[in-house]
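Below: one structure in structure tokens.
Note that one protein chain is taken out, while the other chains of the complex remain in position.
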Amino acid sequence: MNSGIGLIVWIIAYPFVSFSLGVLLGGYGRKLTARIQRRVGPSWIQPFFDVVKLMSKKTNVSHGYMHDVAMMMLVGGTLLTMYFVPVPGFHYFSQFGDYIVIMYILLVPPLGMALGVGQTANPNGSIGIARALQMLAGYEVTFVLTFIGFAMKNGTTSMYELMMIQQSGGVATWGLVTNPLLGVAALFCLQGMMNEKPFEVVIAPHEIATGPMTEMGGKYLGMMFIQHLINLVVELTIYMNLFLGGATNWFEYVAKLFALFTLVMSVNAVYGRFRTDSALRFFWKLPLPMAALGVILIMINGI
Amino acid sequence: MAEKELTQRTAWDKVLANLRKRSLWMLHYCTGCGAVELPPTMTSRFDMERFGIMPMVTPRQADILLITGYLSVKTLKRVILIYEQMVAPKYVVGFGSCTINGGMYWNSYTTIKALDRYLPVEMYLAGCMPRPEAIISGFNSLIDKIGKGEANSWKDYYENYEFYKKNQDHVFGDIETHHDVPADGRYFGILEAKR
Partner (left out) sequence: MYTQALLALPLVGFVVTIVLQGTARRSPAILKTWALLAFVAMAAVATLAFPEIGDTYTGPMVFGSSLSIGLTDLSWWFVMMIAGITVLTSFFTLGALRDTGTYPMYYGWLFLKVFGMLGLVMSRDLLTFFIMWEIMSWATYFVMQQGKEEGREAALGYLVYAIVAGMVLLGGVLFIHQSAGSFEFAVITAYMAKAEFGILLASVLLVLVPFLIEAAVYPAHGWLPSAYASSETSMTAYLSSISTRMGLFGLILFVFSVFGLKAIDRIGISAHLNLRTILLVLAALTAVLPTYTALFQHDAKRLLTWHSIGQGGYMLLGLATASTLGTAGGLMHIFNYMTYVALIIFSIAAVEYRTGTTNLNKLGGLIVKQPVAFLGMLFGIIGLAGIPPMNGFVSKWFIYRSLILGGYPFIALAAFIATVGTIMSVYKLIHNTFLGQLPERYNDVKEVGLLMQLPIWILMGVVFTTGVFPGLILQWIAKIQVGMGIVPIAWTLGGVAREAGDLNMMVVTAVFMATFAVGAIIFFIGGKRRIVSQYDNYAAGHFLNKDVPYNFNYNFYSAFDHIFEKLYHDAPVQTAIRNLGRFVRMVADYVRRFFTGQINTYAAYYVAAVIIALAILKEIP
């Protein structure tokens, strides 16, 4: 799938594959939460119904051109990241951008959203964005440190090569096994990256009226949902590629995706929400020193 | 009545309506005592989410405006503002007898008696107050109506805006909601569709 016709077909098909996986994951997550709360829960493809409903709204409210462009940037940026993250059988674009590139293009959708939300002129939205940006100093910094350590150990910053190195010796060479401190620290960060409880300070429906989504209705919210669903897949895949050895085939890929998401959603279902500064303090007290220790161990072993 | 024209739908509309009815987000305006029936409806006991109905926070996101209880003149202003901020198609559901005829506040000087004089109500849930079973059953019939393409009361607000505006003005004079409803109706082609 990395050359010729197969590549072109895959490039065109991949967004749909990713979106479908996202729908299944999203539905699964809601179903799982419902079961934990002893409810029946919605349909397995409930996110699909939501997206269709939102996209087919008759009247849509915009606050200006930046608001519109922001939505395109949001979906575009997420699809961009999606192409650069290698999945089984498709790693064509990873030769044009390593994880440092991915780390930065992951910031394109939030930037787009931030600009759009800014133009909606709603303080709830601005507060949500301010919180989201502050949270970066918590989880993103820690996650990047785990990546730095892992990349330094293996002498490459390319995500595809890191994945290949881990696949060389089965489970024993998985990042989570060889560098458990980094792997576990990154797991905390994953919870923050996916904006799930206890780090769900950005949306916080009961405090700031869903923050960035406050003024989003109709197709605007629909596009945010599409982005969210694809983003689920992308973020889980990033963690998987860095610490769970990626996947060699699609069956393994989907299995790992759902297993990882089960963990994230289970934590989400039983926790309350931290305050922003508490969440930051948590990241600086537990996962960050943990990752730092992991990196120091790598340095000692290296020397 | 335009009922006939509205039910003439293309296949695409039918598919869309059947998908849309599976996802209804609800903004509940809880002023009255009826709100106490909603938590059991949403949580484990009755689990509204299995029909795709979820509570949402802001009017922009919501499809259903659930008015749970009496509306005083002051709160009616807010309800109208919120209703106009919602994105069409949108459905007003009157909850409890207070919204139907004033209920136990019938002779209060400061509450309004019939909600449908001020907003296009899609359906009422009668009772003082309706139990979760009644709410679920009510929502199910709303879902059916949406699926059949019969839930079109929101168009009425654009078409007969003068009627609603007159009644609203009668209660509290002119209010500035920053909405030009007839112009919106023309812009989005809602008024043309009828003709």
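Letters A and B name the chains as they come in the text, with residue numbers starting at 1 for each one.
Here, a residue touches a chain if its C-beta (ideal position, glycine included) is under 8 Å from a C-beta of that chain, and two chains touch if they have at least 3 such contacts.
Just so we're clear, the structure is a prediction, and the values are computed from it rather than from any experiment.
When the full complex is examined, the chain removed from view is found to touch A, B. The chain not shown here is touched by just one of A:Gly6, A:Gly155, A:Gly170 or A:Pro289, and that residue is A:Gly155.
The chain that is not drawn here is touched, among residues A:Gly77, A:Gly175 or A:Pro287, by A:Gly77. Considering the full assembly, A:Thr59 is the residue among A:Thr59, A:Gln166, A:Asn231 or A:Asn268 that touches the omitted chain. Summarising the interface, subunit A meets the missing chain with residues 15, 55-64, 66, 68, 71-80, 83-84, 93-98, 100-101, 104-105, 107-108, 111, 114-115, 118-124, 126-127, 129-131, 133-134, 136-137, 140-141, 144-145, 148-149, 151-152, 155, 157-158, 209, 214-215, 218-219, 222-223, 226, 275-277, 280-281, 292, 295, 298-299, 302.
The missing chain lies against subunit B, touching residues 58-60, 77-79, 81-82, 85, 175-179, 184, 187-189.
The working rule: only the chains that are shown with their structure count from here on.
Contact residues on subunit B toward subunit A in their complex (touch as defined above): 16, 19-20, 22-24, 43-44, 47, 49-52, 56-61, 63, 85-89, 184, 188, 190.
Across the complex, subunit B is touched by residues 30, 34, 37-43, 46, 48-50, 52-53, 56-61, 205, 209-210, 213-218, 221 of subunit A.
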